[in-house]
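A short write-up of the structure that comes next.
The other protein chains are all here in position, but one chain of the complex has been omitted.
Showing chain A:
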């Protein structure tokens, strides 16, 4: 299996902060989309900054397309498309001027593809970015990120603050992108419904640590949340629960195999669980 991204034992701390990225490890097979989920300040952006070398990691290994990336590896960065939480282009630029800038930086820049994508997103080529809405700036960032034929797309909150129609359009573009088996996407997002639609794997991060990485379909179809009374909860073996959360009238228990759990503990209702609820139980729950 080819890995587009492989992170092993990544640690990163800041001098002026208590936050620590602690032994972060996960990988993205080519041809797949990895959803990267966590609450604000969990370490998603620091992980992405470490991957992109915009911050200096303390230790660990990050391999992009099988290769560790240093400042010198400019050819490797040709293969990486990046969309950060805002457009990140000077506001005085227009999409037309941005293309001229990008053409002078990326050897693989494909002007025809850029024009096609900006047309698809209905972006005016001669209007300044400062006059764009957030949706338009994010579409522009995505068009620019894809127009140099990257193999790996790294998206940090690329769909946040966008309306459902725009998000749908953008998600379609991402799905088309991974139709090529050599491509992959790392997508951090608060909007877990987007990840439920397109991700193949989900990685959960909390307080700088990876708490779970799983295949999305397993999370949706195999994982479940058991709604237990206190008496029912006492019967559950520790090994059969991932985390639990005590509520006012019940205890919610996150289980890995809802079918098996249902058979073993008859009388306990086990509901399908959303990514949001899994995150909530992992972050707020007890072991």
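In the analysis below, a residue touches a chain if its C-beta (ideal position, glycine included) is under 8 Å from a C-beta of that chain, and two chains touch if they have at least 3 such contacts; residues count from 1.
FYI, contacts and distances are computed from a predicted model.
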Legend entry - Omitted chain (choose from "Pyruvate dehydrogenase E1 component subunit alpha", "Cytochrome c biogenesis protein ResB", "Sarcosine oxidase subunit delta" or "ABC-2 transporter permease") - UniProt protein name: "ABC-2 transporter permease"
Legend entry - Touching the absent chain when the full complex is considered, from A:20, A:101 or A:115: A:101
Legend entry - Touch with the omitted chain, as defined above, among A:33, A:87 or A:162: A:87
Inset, instruction - Could you list which residues of chain A touch the chain missing from the display? - result: 49, 52-56, 71-72, 74-75, 77-78, 80, 82, 84, 86-93, 97, 100-107, 154
